[in-house]
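Quick one: structure below, then a few questions.
Note that one protein chain of the assembly has been removed; the remaining protein chains are unaltered in position.
Letters A and B name the chains as they come in the text, with residue numbers starting at 1 for each one.
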Amino acid sequence: MSLESKHLLGLYGTSREDIELILDTARTFREVLERPIKKVPTLQGKTVVNLFFEASTRTRISFELAQKRLSADTINFTTSTSSTKKGETFKDTVRNIEAMKVDMIVVRHESAGVPQFLTRISNANIINAGDGTHEHPTQALLDMYSIKEKLNKLEGLKVCVVGDIAHSRVALSNIYGLTTMGAKVSVCGPSTMIPHSLIKLGVKIYNDIDKAIQENDVLNVLRIQLERKAGDRIPSLREYRNYFGITTERLNKFNKEIIILHPGPINRGIEISSEVADGPYQVILDQVTNGVAVRMAVLYLLGTKN
Amino acid sequence: MNIIIKGTTLLNPEQKINEKSDLLISDGIIKKIGSLNDGDYKNAKVYDFNNAYSVPGLFDMHVHLREPGREDEETVLTGSNSAAAGGFTGVACMPNTNPPIDTAEIVKFIKEKSQSHLVDVFPIATATHERKGEGLSPMLELSEAGAVAFSDDGNAIKSASLLRNAFEYTKMIDKVIIDHCEDESLAEGAMNEGITSTVLGLPPIPSIAEDIIVMRDIITAEYTNGKIHIAHISSKNAVDMVRQAKKKGIYVTAEATPHHFTLTEETVKSYDTNYKMNPPLRTKEDVDAIIEGLKDGTIDCIASDHAPHAIEEKEHEFIYAPNGVVGLETTLGLVLTELYHKKHLSIEKLVEKLSINPRIILKLPIPQFKEGEKANLTIFDPNLIWTVDIQKFQSKCRNSPFDKRLLTGKMLAVINKNKIYYENSFFTI
Partner (left out) sequence: MKIKAIVIDEEGLKRTIIRLAHEILERNKGSKNIILIGMRTRGEFLANRIHKKIEEIDNSKILLGVLDATLYRDDFRRRLKQPEVSVTNITFDINEKDVILIDDVLYTGRSVRAALDALMDLGRPNTIQLCVLVDRGHRELPIKADFVGKNIPTSINEEVKVQMKEIDEEDSVYLIETPDEFKTT
């Protein structure tokens, strides 16, 4: 068994078989993470560059740890300013890095399409660690892994992504991945934060958080990103919290178990209350651990593919 | 010297001429039309074309020549070469240079640069001082120096009050305002808004960004009795608005670019920055509306929005890459392939949109097939099949999504100012 593609650019068009293979393989690595020596020699001699054009400590650390646990050599190239602003073309930046003979590139960038662009100018395996508001496939894979770990299935589940959908790369990857796996995906948020066209993807749209809680098995709560000009689209964080925040009172209205995911970092008291974030239904810290396992799986499957 | 253009069909819808006839040109003047005798042939170089049309020299009223400022991307000279290679004998160049074309000196500078070239270059000056949208440019002086129209192209004219003043002021010189219709507050994106932008995760620009300004411009033109020309119209709603405005008798004209009637937003799926345009490529519905607008006369002319960009600029990330396409050398081929051969436009209509109408809008004389008139003509074969090769562009730049595209219809020669451009070379007649 091996993946169809030599890259992981997104979950759009990724087959069910490939997603299953990644999730199954992640299970192996989840076990490795419980060992006294959490390291295997699988990617010895492989060089991986973490090319982060946008600050993202968590994702980068998770990838870096995954690489180290597979014994790959890792280099971090992190810059918050775009190369454009320095005068060097993006292509030159990447060619320079590739000239150092790297085998895999993990890339995060504020422009959608950068991972695709990299596949055209580099021979390395490309892993998308988030491009613009496009995709963040490993996040969605770890979300799926965490849901599956808790509920033993994905098929038939109802999953609602809550928050600023229009500016989320996690939402799209969740929609693609979960839909492929047979789950029913919906979104919930203020209507200024949801692109109308999502309906064309078969996604149900809620503007009422209570209804979303009532009708779903899983809530994937996104961070309200203050830095992404949320101000134009919601009147205040207070109003967002009051109408869309996930609180114990809201959850208690419905006598049911619901799994709460959050990709972090959490704005406690805004999109999710502390009580819920630390409560019995959350799998937020599991997601972090699973993230390393899922990323190990992706690195393994791409890095050892012939 | 004399030359003879043999075997072409002379076509000028303005003169209602459409007949196969030979032309004798002497010292840049049309000396004789039809039945040439042995004496005429004696001292003339003969250009024998079969199955070709001779039409009034094509005119592109929307090009960016980048000089002054970005001579690494294009100059008046290379842009003019590109125009000739595309079959154009005249262009009007946009003022978003650096410095912008906002003084009589720069207008004259550009005219001087192009003086000895086959291609006529007519500068369009800025509508506002330094193109900043804060106060009118010296329009009387600019006009006197040779500016043929006013535009803040690259941006819309910033406010309705400025636009209103521009309309009022230009009445004194009877010149048109060309507006790049885009509401800035809605246009902070990289592609057309819709399902495709959602799927691609690129920041979207809704089509209403264009529509809102088109509507503003039409209403203001109506109120002031001004003359507005809508640059690179791209949305279905905007076409509808122009259609309604024309019915009401408002002076509004519009142009469309080849990329907006041949390509849709779907092409962006490759994240190839050659498909990044402003206005952005839109949906099939919009493309159809543009074609319909061209057919029914709502859209008066076709302009390339020739926008050369250095390779290093297009090789950036999609959201940072600049907009635009090297348009001059593919426009005629695309028009013939996509509009003529697909039976949307007749040859006559096509000549109107590529030669006659732009000159009418800019108040420039229309070349005539008449003995004693200056020879200003384009010769093209509507059935010649060729493949676009960006490496062979005369333009300094190579940014084009049409590379390797098979086209049917190509220019064979252009003649103007006693010069001929034929088989990639210029000759003085």
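As a working rule, a residue touches a chain if its C-beta (ideal position, glycine included) is under 8 Å from a C-beta of that chain, and two chains touch if they have at least 3 such contacts.
Note that the coordinates shown come from a computational prediction; the quantities given were computed from them, not determined experimentally.
Asker: With touch as defined up top, name the shown chains that contact the chain not shown.
Answerer: A
Asker: Tell me which residue among A:L172, A:V185 or A:L301 touches the hidden chain in the full complex.
Answerer: A:L301
Asker: Among A:R16, A:K39 or A:K153, which residue is in touch with the absent chain?
Answerer: Of all options in A:R16, A:K39 or A:K153, contact with the hidden chain holds for A:K39.
Asker: Identify the residues of subunit A touching the omitted chain, counting contacts across the whole complex.
Answerer: Residues of subunit A in touch with the missing chain: 1-2, 25, 27-28, 31-32, 35-37, 39-42, 70, 300-301, 304-306.
Heads up, the rule we're going with is that only the chains that are shown with their structure count from here on.
Asker: With touch defined as at the start, can you tell me which subunit B residues reach subunit A in the complex?
Answerer: Interface residues on the subunit B side: 193-195, 197-204, 270-271, 312-313, 315-320.
Asker: Which of the residues in subunit A come into contact with subunit B in the complex?
Answerer: Interface residues on subunit A, with respect to subunit B: 12, 82, 84, 89-91, 109-114, 116-117, 131-135, 169, 172, 195, 197-198, 200-201.
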